[in-house]
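Right, one structure below, let's go through it.
Showing just some of the chains, left in place.
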Amino acid sequence: MDLLTRKTFKRFKLHKKVGLPPGTIVHVGEKKVETTRITFIDYDEKDFQEKEIEKIEDSFVFKDKPTTTWINIDGLHEVKIIEKLGAYFGIHPLILEDIVHTGQRPKIEDFGDYIFIVLRMISHGDTKDEIVGEQISLIFGRNYVISFQEREGDVFNPIRERIRNAKGRVRKAGADYLAYLLVDAIVDNYFVILENVGEQIESFEEELVSNPTPETLHMIHKLKSDMIFLRKSVWPLREVINGLERGESHLIKKPTGIYLRDVYDHTVQVIETIETFRDMVSGMLDIYLSSVSNRMNEVMKVLTIIATIFIPLTFLAGIYGMNFKFMPELEWPLGYPLALGVMLLVVAVMVFYFRHKRWL
Amino acid sequence: MDLLTRKTFKRFKLHKKVGLPPGTIVHVGEKKVETTRITFIDYDEKDFQEKEIEKIEDSFVFKDKPTTTWINIDGLHEVKIIEKLGAYFGIHPLILEDIVHTGQRPKIEDFGDYIFIVLRMISHGDTKDEIVGEQISLIFGRNYVISFQEREGDVFNPIRERIRNAKGRVRKAGADYLAYLLVDAIVDNYFVILENVGEQIESFEEELVSNPTPETLHMIHKLKSDMIFLRKSVWPLREVINGLERGESHLIKKPTGIYLRDVYDHTVQVIETIETFRDMVSGMLDIYLSSVSNRMNEVMKVLTIIATIFIPLTFLAGIYGMNFKFMPELEWPLGYPLALGVMLLVVAVMVFYFRHKRWL
Amino acid sequence: MDLLTRKTFKRFKLHKKVGLPPGTIVHVGEKKVETTRITFIDYDEKDFQEKEIEKIEDSFVFKDKPTTTWINIDGLHEVKIIEKLGAYFGIHPLILEDIVHTGQRPKIEDFGDYIFIVLRMISHGDTKDEIVGEQISLIFGRNYVISFQEREGDVFNPIRERIRNAKGRVRKAGADYLAYLLVDAIVDNYFVILENVGEQIESFEEELVSNPTPETLHMIHKLKSDMIFLRKSVWPLREVINGLERGESHLIKKPTGIYLRDVYDHTVQVIETIETFRDMVSGMLDIYLSSVSNRMNEVMKVLTIIATIFIPLTFLAGIYGMNFKFMPELEWPLGYPLALGVMLLVVAVMVFYFRHKRWL
Amino acid sequence: MDLLTRKTFKRFKLHKKVGLPPGTIVHVGEKKVETTRITFIDYDEKDFQEKEIEKIEDSFVFKDKPTTTWINIDGLHEVKIIEKLGAYFGIHPLILEDIVHTGQRPKIEDFGDYIFIVLRMISHGDTKDEIVGEQISLIFGRNYVISFQEREGDVFNPIRERIRNAKGRVRKAGADYLAYLLVDAIVDNYFVILENVGEQIESFEEELVSNPTPETLHMIHKLKSDMIFLRKSVWPLREVINGLERGESHLIKKPTGIYLRDVYDHTVQVIETIETFRDMVSGMLDIYLSSVSNRMNEVMKVLTIIATIFIPLTFLAGIYGMNFKFMPELEWPLGYPLALGVMLLVVAVMVFYFRHKRWL
């Protein structure tokens, strides 16, 4: 239990440096990888080049070429790298601050020359029951996309694969389409997580009725908390993608618009599924409470009925245990069997009555 | 129970292929028919032609004729057919992806030349208690309507009949009116399902008070879940039809507008009925819980009263069961009947008191 | 009970013909009168004429005269009459369908030449406790108003009276003012019903605390259901009247505007009152449940205390009922009174303790 | 109780004359004063005149003078006075109807020449616990303000005082500023009432935990009902003042704008305080129910434990009360003290166990 809640809470933790001037680039958050890993892919319709580099400066040569360049950075704690990159591409200090200051709310900011997007990627933690979030930042301009991840992940691998193999539209389209693909990959990932949550709820719902235990209550609480967490991550996403789709930026070409509308629809679907799960989990709490009290009532009823049947019998036995000198029944030869008979009769009448009343 | 929840959940299942490039046309969902069935109807005010065809290409000749052509496809797993159709009519790959990727949220997309609509049709499953959904996609252009169903259904039959018999406006009006008729048929179907749900609620409400059992709780949970499911299917429908009705597309002629307003009104009515049912089912839970606890209280009260009456009597009997040497009462000739009399008196006083307090 | 819920539900019943072409004029709903009754009133500032006619055609002569004509039709099952009327006045078939297809949601439609309004009139059923709805349709053009009722009603009588006696503005104003008067009469009627509901709630609230019974729960459920029903009838009314008031139609003259604003205010007041009643009825459920459990707790507490006092006493009596050879107390001459004294002491201590703990 | 609810309900009572033509001026509501009292104040920057008059006509002379005139009418049952006033100032009959027909929802209507405002003033009734409402209507034109109250009140006295003493801006500003002052006085009054309610809640919250009684439940219900009542009175006020502030009327001069914004802020603050109190009172219900059930549980637990300890003891005593011929223990010289010892041991073990389980 202890572990579970501790993890639940860490997700909502606020990291906030207080008292520093705005635009100060300080990494806030867990350090999730040892060393920063920088990879870049440069491509156009014909050519393609992929490299893992040591120094960020090695990637700068591509900026002014007409090809599309994708720089991916895994690990945010080496702020020097991010500062250099920012200086070279002319990124506003506040944006650099947001990138390294994890725990941002998903948002989009359009600076004319480049667009900045923060998203939250959701994945399973150490166990399948656990859901953890990670901040992913994207900056894209006319011919480059820079992506920042807290740790290495495999969610962008299919996109790399497509670029390598020139599959789909990606090599023909520009930086805006690549940015769309990255966002799409993150949104798609929500479906994987949600499907898993759905299965948890399903397997869980059967248990709920057949065998409600206090652990069931914890599970419900955990699911509720998961839903709050997911909701908080996804809700602003809608606005972000809507902001992209409205197409007010010259950086987003018209054909990309319909793809953005598609990913927007997926976001809405994710949100609706989360809301549906919320409703279901709420309903589960009602069922759990009813099941528990039903079981309890059943127990209490049977036990009380047993007690109720024996109390009058004990009274009858008590009567003939009295020591009065003159109790004629005690002298009767059939007194004892008669007394037992009366007791049996009392039991029969009570059982019949309880049956009639449907209490048994 | 097991079966019921399993079915409940399948309805909310997310089908999502992850990692494929956008626009990849892969069937996602249950395969509900063995072979795809393609029918088409071509008509104008005077002529009329209806055929079931093997190859989708056989339907292409009609595209450039001034007559209205309705191509209906039952079964979505043969993506080749859909791809050919898409290529011939110039449909965007993302749309084709949406058609075969069932589980879409109802939506409308206007591509200028054609309008794409996804809807959810609701019908009873194997039993009358079960409600299942099916994705229906419509594409319509200037003089054609293409409809895609997951399985063969009879909801469009009355429309076919009307075309055959030239009943109503249908033969005089164009493709937009036909599209309206299809949407209208789907919305009308909701009324049939809702009427049935209403009857379930009604028959159920009586049981709720007279004989509340744990099964009642399950029924309430099922109804609640049905309402969530229906709601999720219908809410976006309103926007869809509103999108059609606003009449920004040149594909929708003015006289069709009032018909769309009519079907919009029906959608609103469906939504309101679902909300009303939700309110009622919520109220039922309150009543169920109160009924259960009322019954329980009644049982416990009567049993406790019985116990309470006999405990003092047993005490009295215990007194005279004591073995003290010097207990004058034991020697009295009338000791025994007197003791019994006192016991009767105690019972009378207690019953009177309980009656007075309205506990009996 | 049976009857009550049955009636509750009939109100929410959906009447829907499925599979017929749109614009088919078929009466759907209960037949509430035997024969259709047609009356008309024709008036201007000076003259006035009122007649009950057999054939609807008799009313057609007035259409082109400058006077204002009010045709009222009670009973909707003779669709022939409505069809003829529709043909003569040029009413759209979908409107005629809405008129005879009862159970419509209140709405307004502006066709330029005429405006169509559907409303729900609320009245008491056979008993004062029951609330039933009726569909009222109004069509009004430049110089005529046609009203359709499901059954004869007396809610429009004061308006007829005013026309006859030339009281108020009615004879001076035109068809739009007459239409306003009809709408106003229907809205006013809601106040009568709500005042009655308010009295029910009031008389009921006292009972709730003094004597909560399972019937109380039913009453709360019924009131809740009434509120849902009323709400569903009145909410769309606001939009309807707002639609009229915005004054985009040339059929509504400027001086009528302020009267429409007045009836709009009344509608808002009706809605707010319904919401207030809803809040109150919800609060009642809380109080009911608390009262029931308070009473139950009280009973259980007293009974448990009685049992608790006697159980130790019975134990004491049991001690001296043991048959040990060597029990010195049994030989004491004062053993018996001493035992009784100890018992009394135990009772006193317990009663004192319970009092101290405020359990008694 | 009886009295309390009766008063609660009277506040929500609808007064509605049904069947009369619109614009009929009939007093609806309680007659709260015996005779109507008419006072007027006429002032400009230099001069000032205050009079109580018998006939309303005496106040008419000031209409065309450049000075500002404030006519105040206490008591609404003499409709003749209101009619004359209306005729002289050219007020629309529907407005006059609203003035005498108490129970209006707060609203504003702009007639170009004059603005009409209805407000609800809240004050304590006979006791400090009771909150009652009163309708206050204001009409103001270029150089006059007419105010209508149901009874004499002292809420406007400070304003009169300021006019007399030429304190503040009032003598320099015009009719719009005077109207603002009246509205401000009414809004300020809400703070007085709310502060009192806040104190009630505070003193009450302590009682809630220390000594929850059924009366507590009533208090919560009363507070809830008060909040509903206050909310209903204040919510529309916001729109009213917003309507004034938007400054579309030429009657409101620019410098008054900022004062209106100030009173608007106060209204928002009143609304937020009411919402906060609502949340608190809801939370109180939860605490009350928990406290009651906690206390009940405590009682039941202790009593049940007592019973549970004595039942095995009584059984042991019962064993040695059996009359078997051959029971060796009965013959032992130490049989009796041993039996008592065993009993003590049983008690000790059970008490230890209960302590261990933290049930005691």
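We just call them A, B, C and D in the order they show up, numbering each chain from 1.
Here is the rule we go by: a contact is a pair of C-beta atoms (placed from the backbone, for glycine too) under 8 Å apart; a residue touches a chain by one contact, two chains touch by 3 or more.
Fair warning: this is a prediction, and the values are worked out from it, not measured in the lab.
Taking the 4 displayed chains as a starting point, can you state how many identical chains form the whole complex?
In total, this homomeric complex is built from 5 copies.
Convention: only the chains that are shown with their structure count from here on.
Setting chain C aside with everything else in place, what contact-connected groups do the chains form?
A, B | D
Hopping along touching chains only, can you work out the least number of steps from chain B to chain D?
Steps on the shortest route: 2.
In degrees and to the nearest 5, what turn takes the CA positions of chain A onto those of chain B?
Fitting chain A to chain B on C-alpha atoms yields 70 degrees.
Shared numbers divided by all numbers used: is that above or below half for chain B and chain C, i.e. same or different?
Different, since under half the interface numbering is common to both chains.
What chain lies farthest away from chain B once each centre is taken as the mean of the Cα atoms?
Centre of mass proxy via C-alpha means gives D as farthest from chain B.
How many angstrom lie between the centres of chain A and chain C, each centre taken as the mean Cα position?
43
Where the centres are mean C-alpha positions, what is the separation of chain B from chain C, in Å?
For chain B versus chain C, the centre distance works out to 26 Å.
At least two partner chains per residue is the criterion; list those residues in chain B.
Only 293, 300, 304, 307, 311, 314, 318, 321-323, 327 qualify.
Are the chains arranged, by touching, as a line, ring, star, complete graph, or other?
Contact pattern: an open line, chains touching in sequence.
All pairs of touching chains?
Those chain pairs which touch are A-B, B-C, C-D.
Considering the complex alone, what residue numbers of chain C touch chain D?
Contact set of chain C toward chain D: 158, 162, 167-170, 181, 184, 188-189, 191-192, 194-195, 198, 201-202, 205-206, 209, 258-259, 261-262, 265, 268-269, 272-273, 276, 279-280, 283, 286-287, 290-291, 293-294, 297, 300-301, 304-305, 307-308, 311-312, 314-315, 318-319, 321-327, 357, 359.
Name, in rising order, each residue of chain D that touches chain C in their complex.
Those residues of chain D that touch chain C are 1-2, 5-6, 9, 12-14, 16, 18-24, 92, 94, 104-105, 107, 109, 214, 217-218, 221, 224-225, 228, 232, 285, 288-289, 292-293, 296, 299-300, 303-304, 306-307, 310-311, 313-314, 317-318, 320-323, 327, 329-336, 339-340.
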